[in-house]
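This report refers to the structure that appears directly beneath it.
Removed: one protein chain of the complex. Kept in place: all other protein chains.
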Amino acid sequence: MAENYILECSGISKAFGGTQALKDVQLHVRPGEVHALLGENGAGKSTLMKIVIGLYQQDSGTMVFDGKPYQAKGPVDAIKSGISMIHQELNPEPHLTIAESIFLKREDTNGIFLNKRKQNERTQKILDDFGFPYPATTLIRELKLADVQMVEIIRAVSTNAKMIIMDEPTSSLDEQETQHLFRVIRDLKSKGVAIIYISHRMAEIYEICDTVSVFRDGHFIGTSALKDVSNDDLITMMVGRKVENQFPKVDCPIGDVVFKAEHLSGKGFEDISFEVHAGEILGFSGLVGSGRSETMRAIFGMDPLDSGKMYLNGQEFVRKHASDSIRQGVCMVNEDRKNFGLCLFRSIRENTSLPSLPERQKGLFINQSREKREVEDVSKTLLLKAASIEHNAYSLSGGNQQKVVIAKWILAAPKLLILDEPTRGVDVGAKAEIYSLMSKFAAEGMAIIMVSSELPEIMGMSDRVLVYHEGHISGEYFRKDILSGEVTQEVILSSAFGVA
Amino acid sequence: MASSPKTKRAASNQDRIRSLLGQYGIGIVLIIMMIVIAIMEPRFMTPGNIINVATQISINGLLCYGLCLCITTGGIDLTVGAQLALTSCIIGQTMTNMQWPAFLSILAGVGVATLFGFIDGLLIAKFNMFPFVVTLSMQLVIRGLSQVITGGRAVMLTNDWFTGIYSNKLMGIPMPIIIFVVVTIIMYLMLHWTKFGRYIFAVGGNVNAAIASGVSRFWVIVGVYTISGVLAGLASMIYTSKTGSAQSNIGVGYETDAIAAAVLGGTSFAGGIATIPGCVLGIFIIGLIYNGMNMIGVSSYYQSIVKGLIIIGAVMLDMVMNRNKH
Amino acid sequence: MASSPKTKRAASNQDRIRSLLGQYGIGIVLIIMMIVIAIMEPRFMTPGNIINVATQISINGLLCYGLCLCITTGGIDLTVGAQLALTSCIIGQTMTNMQWPAFLSILAGVGVATLFGFIDGLLIAKFNMFPFVVTLSMQLVIRGLSQVITGGRAVMLTNDWFTGIYSNKLMGIPMPIIIFVVVTIIMYLMLHWTKFGRYIFAVGGNVNAAIASGVSRFWVIVGVYTISGVLAGLASMIYTSKTGSAQSNIGVGYETDAIAAAVLGGTSFAGGIATIPGCVLGIFIIGLIYNGMNMIGVSSYYQSIVKGLIIIGAVMLDMVMNRNKH
Partner (left out) sequence: AEDTTEVPAEGVTYEADVNGDGKIVVGYISKNFTDPFHAPINARAQEYFDQAVKDGVIDEWTGLLDGETDANKQIDRAADCISKQCDIVIFLPAEAEASDPALVQMADAGILVIEVNSKSASCDEKAIAYVGSDDVEAGNMLAQWVVDNCPDGGKFIHCNGILGNSAQIQRTEGMHEIMDQHPEFEMVGDFDTKWDGNLAADAASDSMSKYGDELVAIICDNDGMSSAAQKMCNDNGREDIICIGVDGVEVPLQMVQDGSMKATILQDGVGQINGAISIVESLVKGEAFDPAPVIPFVLVTQDNVADYIQ
């Protein structure tokens, strides 16, 4: 072996029931490098990482870590060997404090009893070093999603591991926090720590990673140095075909005002006024926690509104619950797919038709044959990768789950569709599909609001961009100015920071 | 994609068979039980005894459906035993002591059970209290009320029409079986063919997603506990007619058998998973445990152990046959 | 970042006061109850009666801690009532009928309860069965075993040392109080000051995250059910010493009071939230409901209703005082 690797996986296979998640894959990671792991949703990235960390056992294949044969029977073994992991979409125990969460399984004790003071002090020091503005005794449940993600990162980093796996660490972070994470990564790298970095955000990959390995459908496609491959090549490797246009935005005529908000105020946002037209994609940009989701949740009827008026097609829009909004044609894809999107253990069919059941009644009963037909149609339109619509949503990969969430709102035929982070955790191929759908529906006269923390997406897809800063609208930009290059990422970012 | 549509379809069919096997695999347990009992006691398989079993299961059957719905929304209804007592006492008091017509008495009894089911649902849905806690406490209140109503005394029911509810036959089929079949069909249609049924699964599967999809958690929760109340009321009507006596100490622990039947039938305590055909199988298994032990002549001291072991064993078998559910 | 560390810290302090108030707000209910009872019946506040109450609560107290742990991991232990019976029968059989020394008998009885707690935990952790189902069925098995062991008969316990466990005093304090206090301290230290306690909260809060951190769900689950078994065994020792008799029909429904105490004490059925001081308050409230109602002379016909309403009311009050917990 000429190369000096910290982790070598070879011939790893893993099946879940009938699904072959990994087939004879390999992965070689050097110390001190940031190794990107790319692949479509369901390619098997998380599965391989869970095998490395000991949450799953492979069916066949071997691993070598730090020069020694390695096999983790559980996360404890992995942590002992010097591997830690930031898990994808895994919220830590809500009722523990930050200190308790970071030091879970590594508690400070005097003999058998916990030394809470020492642990809090140690944690506080780590938090302060990180510039994380909370006391160590804050409960996790009191933190915002992004802060929780930071705690996860801090926990992983604080183990002094030789290798850290980061499975989509930035999916709930904004630009600023992402940059913060990158500083941390560079620091770790300089100390010789190896990092496996999984993300669907191509820009990040190019910014921080050295090497890239690509998986497709559970197979290993290849490894190469990042500087040797172009973005398009990578995408082709991942999806097995060329993705012609990453942002297939079709410009279409903008129609009448569909929805108008006047002076909306509520928890996390104040005095928000805007209108959105038929055929328009209105982008909302801003930092995480700037109050975009709160605004959308309030419009949709998931949260209360303190004051303000809304109009739909010229008539006042009054809603108490989400059901009122849906009935009137206002629908929303929530940013939190797992908690607000799907009933994982029910079938794709049931999930998809849920909001639009009232229209699929035949007398007292549901017209199940019509339901089946319509769900099959919409899942074909969305290129949903599922063996059958009778399968549980649980069996789908993340991107395909997201498609089911979108499908259910398409079936509800909304006048206004609010998409909150519509492509979070979705691979490039599926992203392009979702974007082209958005274009298609806009062209059919739907008004679309898209909240996103990914600037390329905002800039690539929006007819108009509104930027949030601490609960207020701090800027408005138009597509023509973005296309002409007059409005750049920096311009939008600075208005998100409230500088402009 | 690596796999061709063909292999996918084959896999899917296989999956379906496995899932069907998983869903109703408990049916195998039922068949095995029937064979074992029939071998040990040939008289088990006589038409008379089969009708006998079907008649006996009706009370637990109705309770089981109510519990199945509550469990499916992620809750539990521990009041059913007490509801049995309360309805019985109301029927007894109004019919025997106040001379109300039987029909009106039944209406009053079932009505009160419905009301208490509604109150349970209200406390759970409106105040966000845990179903276990609410129904555990309400059960005390409901049983207390039945004691107050009757002063602890037993009331005899002499109305022939009423006592006939249990013993009369329609075309050779005892009334309880007819009631049970009708309720089963209604429950099946409701859970698997209506909007409300879908909403029950959605609320049980992921309440936040259900709300975000426009489902009213409030009405679904209130709905299932109210239905559980109605069914407990009907079960009590059958019970009271069967024993010909109304008293406040009946039904203690009846939720146990109903829960066991629901769970054997594949109802998941994680919420969002249940089928009425599954429940029917579960109800028959529980009924057969009792009837089978009585027919075979298992000593009274061992009956409780046998029952416990059969339930654990069946649930475990179901788990093994149907691994991917969890 | 937008807000300075200072402002965040201040908000957190306020939160803490609110959370403390929320956590032990149930104490207010306790104090109100004590005042009301004391006004209505002056003899309530005599040292004799206070010691009386404290002695009475010891059995429910021990059971409550076991349930608290199980509920905190997201489970439930419905076997405790049956465990009470089984341990009692084993102690009775070995001590009276087989002439074992008292100490050995107790060891055997508590040992078997521990074993069954372990089996419960094993079934739940290893086979991923729902705690409700496992313990509901095991309860039947355990009670059945006690019936088999004793042949359904009551066994007298005449060993003075043994019957003294309930009635003897140490420096004027009855033994049950001493046992209860010692167990309370151990449980407090275990839950709030050891790694194991931390892991209980972690598993109850989010089991997947706990596993990913290397916490062994298996041992935590097996651990809490085993502890619940030990505590039920100890409670049974006190019970058996108190009644001086071992029999198989005791303890039916005892889980109800234990669960009620745990829930009043702020133990959340959602898992991951519990405190031992909270449980102590809950245990006292349940004890006072019994003692207080009898001291005041609430008609027994209404006691069950009053008890149910107090539990619902207290939980609701707690909910209102502590909104952000849910």
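Order of writing sets the chain letters: A, B and C. Residues in each chain are counted from 1.
We adopt the following convention: a residue touches a chain if its C-beta (ideal position, glycine included) is under 8 Å from a C-beta of that chain, and two chains touch if they have at least 3 such contacts.
From a predicted model like this one, the values you see are computed outputs, not experimental measurements.
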item	value
Touched by the hidden chain, restricted to displayed chains	B, C
Given B:L69, B:V224 or B:M295, the one touching the chain that is not displayed	B:M295
Of B:T55, B:N159 or B:T267, the one touching the omitted chain in the full complex	B:T55
For chain C, the residues touching the chain missing from this view	43-44, 46, 48-49, 52, 55-56, 59, 85, 146-147, 150, 152-156, 163, 166, 239, 242-245, 247-250, 252, 290-291, 294-295, 297-301, 303
Touch list for chain B against the chain that is not drawn	41, 43, 46, 48-49, 52, 55-56, 59, 147, 150-156, 158, 163, 166-167, 239, 242-245, 247-250, 290-291, 294-295, 297, 299-301, 303-304
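As a working rule, only the chains that are shown with their structure count from here on.
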item	value
Length of the line joining the C-alpha centres of chain B and chain C, rounded to whole Å	30
Distance from chain C to chain A - Cα centre to Cα centre, in angstrom	43
In chain B, residues with contacts to at least two other chains	268, 270
Where chain A touches two or more other chains at once, by residue number	none
Residues on chain B engaged by chain C in the complex (per definition of touch)	76, 123, 127-130, 132-134, 136-145, 147-148, 151-152, 252-253, 256, 259-260, 263, 268-270, 301-309, 311-312, 315-316, 319, 326
For the chain A and chain B complex, residues of the former touching the latter	16-18, 217-219, 300, 302, 321-323, 325-327, 332, 334, 339-346, 350, 353-355, 357-358, 361, 364-366, 368, 385, 387-388, 390-391, 408
Chain B to chain A touching residues, read off their complex	1-2, 8-9, 11-12, 14-16, 189, 193-195, 198-199, 201-202, 205-206, 208-216, 268, 270, 272-273, 323-325
